[in-house]
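Report on one structure; see the data block that follows.
As you look at this complex, bear in mind that one protein chain is not there, while each of the others sits in place.
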Amino acid sequence: MNSQIIFHPFVLPFVLGMAFVLTYCVVGLIRVIAQLPKDDRKKFWRSLVTPKTAWANIRDLFGDCLFHVKIWKRNPVLGYMHSAIAFGWFMIIVIGHIMLFTLKPLQGVEVEGMARTFTNFYYPIFYKFFATETPVFAFLMDFFLLMIISGILIAVVKKIHSKIVGVKRVTKFGFADNMIRFALWTIFPFRLIAEKTNIMAFWWLYSIDLLIFMCMLPFTRYMHIPTEALFILLRHAGIKPSDPRKGYALAQIYSCPSCGLCIDACPMSVNDKNSGNTSAYFMKKLRNGDKEEAQRIAETCMQCGKCVEVCPVSIESCDIKMSQRAAVPYEIHSDHSYLDVISTEAEKSSKVLYFAGCMTQLTPKIMRAMKKIMTAAGEEYQFLDENGGICCGRPMLLSGKTAEAQAMIEKNTELIKQSGTTKLVLSCPICYKVFKEEYHLEGIEIQHHTQYIDELVKSGKLKVNKNDVNYVYHDPCELGRAFGVYDEPREVLENVGNLCKAKSEKELSICCGGSLGSFNLTQKERDEITENSVNDLMFNNPDEIVTACPLCLKTFARKSPVKVKDIAEVVESQIIN
Amino acid sequence: MKENILIIGGGAAGMEAATQLQKMGLTPIIVEKSEQLGGHVAQWDRLFPAFHPAKDVVEKMLNQVKDVKTYLNTEVTDIQRDDNGFHATLSNNEKIDAKAVILATGFDIFKAERKQEYGYGIYNNVMTSVELEKFFRTGHDARINNPKKIGFVHCVGARDVKVCNTYCSKVCCTTALKQACEIKEVFPDAEVYTFYMDLRMFGPGYEDLYLKTQKDFDVKCVRGRVCEVSEDMDGKLVIKAEDTLFGKPLKMTLDVLVLMCAMEKNKSIDAIQQKLGVANNTDGFMQNQDMYLGMNTTAQDGVFVAGACTAPKSLPDTIGEARSVATQVFNYINNK
Amino acid sequence: MIVEGKQKIWADYQKDIPDDHYFYVRSCIRQGFWPASEVTFLDIVRNKLGKDFYENAYHTTCGGIAYHSDSIPQETAMTIIARQFALMKESGYENYVCSCITSFGLYTETLETWHEFPELEAKIRQYLWDSCKKEFAKPKYLAHASDMIYKFRFDIAKQMKFPLVNVKTGKPLKVVEHIGCHYSKMFPSKGFGGAEYPHVLVGMVEAWGGEVVDYPERRQCCGFGFRQYFVQANRGYSESNTHKKFESMEPYEPDLIITNCPGCPYFLDRWQYVIAEQTGKTYGKDGYGIPALTYEEVAGLVMGYDPWDLGLQVHQVAIEPLLEKMGIPYDPKKKYQGLNGKDLGMPQCPMHIKSV
Partner (left out) sequence: MDFGFCLSPSSHVKMDSVDLTTFNRLKETNPDINTCIACGSCTATCTAGNFTEMSFRRLLLMLQRGKEDEAKKMIQRCMLCGKCTLVCPRGINIRKILLDITR
């Protein structure tokens, strides 16, 4: 068509927008990397050249950024929507550039040096205005453009009625987010019309839309498009967020697409009023610099980890919340010097060491069951905290007080090491998490009692009867999602009775509502969560609810229509003497 | 069967017993010493635990006894008994013959002056729970003048060997919390403290009232008995108590102090009670036969008791007893 | 304040005091602290009121100090008391009047104990016989000397020369009354007006033209307490009690304190000096303290006794501002003169509390 023309003013809005967004992203990239703690930065550089992480990077960059595999798995319609837009757009850009180099560009006009670079910049974007393409490319370009538009159509439907595409709640957006979304939706229809009709106004509209989109991009959720790539690299480098607003966390904040999948997943959302406390909003508050609200949400979160589990971008919102908690200047200067004088009655031996934990002290049935199980299995054991012990330190860590928790961790470590044991059995998943992650107990195997009982049953040390009670198993967050201990308890239960399924299982199980993670939830709000979780467990009308956490046990017992038991209690009742 | 039943006392117990007896076909006769029926309840504004207007209850009861023969401003001055029953002489010189007598003489309010250390009758701004109730009813009391700090003292004249009343007066705790809420309703900016020894919230909805008191009305409950009250230069009250939970003596200035006065036995009936041969129990109230199955009967055949004349009782307790005494009397008359 | 309410209580706490013929026993402490008080008392009741007050030369301490500081057992104290009563009986009297509040409390306690535990009375009867060979007897009436002044307060008022009135303003003096704890706090019925609103001193003040101030810490003990005072390290506790009272009465600007106990006027007087030395604070006007007087001294003043004959110079707090308020003439030169007219020398002046 206009094969002699190599420039038209309508490309300027696009060029401006592109220049802006590129500059912004480069500056942002440098900033994030500069904010990383020194060690993390080293880790990052090293990960880029380590083959294993490099491969993972490539896999996830394509899988997550372009094809949105995770969303496909969860919801194919949404998966298609995302990959149609992302992959289609990517392909249009790629093919455009291929055309730039394979076809004879800019017929009849020779452009050299800087000018050439400049033209390359916008040429693939508006190529139809400047050049005639071959049929193969023309088909590919039209195909991907239509693919994008099909994705946008789904997005429009989702916006109008999200339930059609299987989403109950979506994030509520402000003006900027709505505006950029509108720009995004219109870019490709404008391009299609411009290409097919060559009406100048649509070329202008197309270019201006691009300008709007790119200029607003850094200030809206669409920033996740460029940031996610960086986030994937940082994540694979094995970095943890140390500050809720800087470095790695910053990359995560901007990677959050505010898709709102975590809103439905969050147990707190059972009450609509609380859906504002979910991770999507937390990230938004962080992005907007609303520290007070971010802190409030961080402290309301139960740290059940379900939002992380469902996040299509794998944003570690729980970790960021923890670093947000740690950022608050509580004047709690713990003085745990009294711990010094505490000693253990446990003698030095290699017997199994059982640590019930403080919460288990409130559920003596679990302790009794464990004692009976260990005796029946002929295990020699010592009970570390039969007369009360020291807190494991996890609750203190949950309040963001790492140093304060250390005093308890050290004392417990000392007591455990003194005993000379090689196997530590815990009844409380809260303890389990902190023992696994923060304690340095080299040479000591740490097991939760679900794993321990499973081992005893499998090894034949513990003989159990099978009865015909239908059990449903609730995965405690700090055992299931945190460590993937899903199979052991289920196998144990299958040995003693019939296991039936809950509506949401394993990584999707719903927190009981009793979590120590939340500071702010009122009893009433917790009750709502518990009721919802119980309903989910009661999906297949089990006879009993079984869990493996004293806190879940106590919480469910308040609201459950059927008996709630700890797995140890269930096994205890089925022991063959 | 139109036998006369003499009911001494026209309060809640007397009225309710009369209502039931009349329905059973007997002829109750109420002798009330004051000028109106209704007893102490008629002096009350609202009832715990749900702030129900006392007037409603009293009016309903009055309506039920409007056909019952009633003597007001009248006392029984003498009573004799022979094989035909009881023969009472009233203060208006009338004579009544009856087959059975129900003592429904209720209670008196402990005279707060007897706890001299609280300065009732000495310091201007010390008042009793009864007077506060009157304030709620009438909206006027010279002592209550936009107070900023108000204190309630529980167990005044109860659980106190120094005034020879070792019993618990049962309703004062709940009344105190009810009144604390009510005074907060009138003066939302006031700070309200209650000084208690135990909070005995024994009935349905009472514990909810307690929670409401704390949660909605921000009433502060201090566990400790006020030991002395004095007046400062501005006429405010300086009180001392031990905050027993905190383990420290406590001193504070109040604008108004309300004494939760206990129930005491109504002694104006002592002479008649003696003539009827009904003894007192160790708390000084009338002795019934036993506290389980014989709570309405006395050692004397044909002499019955109902309501707070045997022990401090709440209004529902009293009404329950009044209904129960009616059955007892009915059976007594029928089995004669 | 509702005066009628108090009057009602006062009416409830009255006790019988015979009109004449009393056996008088002195107070160990008062003789040392306020030597003129008992002399003045006897002069007033014998010479001004014409009553028969008999003193027996052989009477001793009641044992109260030793008893309250846990030095002697109750039986010993009771035997000493029984001997005093026996002396009364031997002297032909049956109305026992003591000058000391501690004694009054202990006598009351003893008589009540004997009443409740007759076997103890029998035991003491035996002890008395074994130790002194005296016949056991109990008084018909027991009274404190302040009860006598209370009883005769209107007779004294008739002879009054200087009422408790500020001659410059014509207004009644503001008087803080402070009764000894053992006067009626242990046995309210044994004191005029009971324990909460005692009338014994109030009656005197009102009869003599003064105005009583009722302040929040009126009931507070002066802080004497034998156990506290005897141990130096504990004296701060004693002082703190007095301090609390003064802090509470200060806003009322009292002109004087009237007391009926041996210890109270002493501590209310001397602690003012100590508090002033320690904190620099004084409670009277213009850097003076508030005079704390015995009821005999007050009676003496209103009846026109010479202040120095009343022994007012032994008070730490300067008495002169009060004398001037009441318009009582005094000779400043005679303040530190002995009975023989010889100059005893002026004591060293304290740092903070003003002395004339």
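For clarity, chains are labelled A, B and C in written order, and residue numbers in each chain start from 1.
We take it that contacts are C-beta pairs under 8 Å (C-beta built on N, C-alpha and C of every residue); 3 or more make two chains touch, one makes a residue touch a chain.
This structure is a prediction, so every number in the text was calculated from the model and none was measured.
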Which displayed chains the hidden chain touches across the whole complex: A, B, C
Touching residue (missing chain; options A:M408, A:V496, A:C512 or A:I567): A:M408
Residue in contact with the excluded chain [from A:L36, A:I390 or A:V534]: A:I390
Identified contact with the non-displayed chain, of B:V163, B:M197 or B:M252: B:M252
Hidden-chain contact residue, picked from the options A:H8, A:R41, A:H97 or A:H336: A:H336
For chain C, the residues touching the chain missing from this view: 232-237, 239-240, 243-244, 274-275, 277-279, 351
Chain A, residues in touch with the chain not shown (by the definition above): 299, 328-336, 338-339, 342, 358-359, 361-362, 388-391, 393, 395-396, 398-399, 401, 408, 514, 516, 519-523, 551, 554
Contact set of chain B toward the excluded chain (per top definition): 199, 210-211, 214-215, 218, 220, 223, 240, 243, 245-246, 248-253
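The rule is short, and it goes like this: only the chains that are shown with their structure count from here on.
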Rounded Å distance, chain A centre to chain B centre (Cα mean): 65
Chain A-chain C separation of Cα centroids, rounded to whole Å: 84
Contacts with 2+ other chains: residues of chain B: none
Residues on chain B engaged by chain C in the complex (per definition of touch): 113, 116-117, 119-124, 228, 230-233, 235, 238
Chain C residues within the chain B interface of the complex: 1-2, 4-6, 8-9, 194-197, 214-219, 251-252
